[in-house]
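Inspection log for the structure reproduced underneath, given as structure tokens.
With one protein chain held back, the other chains of the complex are shown just where they sit.
Let's turn to subunit A:
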């Protein structure tokens, strides 16, 4: 628990602000997990293997500390919450920027039209009454799910 006075102060200073995008805040233990994993020996070796050096893990720790403050104030410590949201946004931007900067190909406006075009007849025929067909029907709610305990074991 942070000291009471600090809590009251933040509450007062931010009383009329409200956080949007709170969906971006993960559970606090996930930040801790990320930080611990990022600084573990195996991960450090993996970073050396990929980047040639250790990467900066401090943003996970900062997020974890802010997250704890935010949780313990029960969502009233807006500054801490805001800091996490900002940091998450940065993380998303970094990842998506690399994705959109990849101009090897053109982005589609719409999904391809031939995505689920009919299969040739011989393939349809081979697929009739197969396990995956049944399972797909189950997933779509067209068939009742069945127990799976059959095996090919011949001894029993």
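Please note the rule applied: a residue touches a chain if its C-beta (ideal position, glycine included) is under 8 Å from a C-beta of that chain, and two chains touch if they have at least 3 such contacts; residues count from 1.
What we mean here is this: contacts and distances are computed from a predicted model.
Looking at the choices "Probable electron transfer flavoprotein subunit alpha", "Splicing factor subunit", "Mitochondrial inner membrane protease ATP23" or "Dynactin subunit 6", the name in the UniProt record of the chain not drawn here is "Mitochondrial inner membrane protease ATP23".
Screening A:20, A:74, A:110 or A:144 against the full complex identifies A:110 as the residue touching the chain left out.
Considering the complete assembly, subunit A touches the hidden chain via residues 23-24, 26, 30, 33-34, 37, 42-43, 45-46, 48-52, 88, 92, 95-96, 98-99, 101-108, 110-112, 114-117, 119-120, 122-123, 126-127, 130-133, 135-136, 139, 152.
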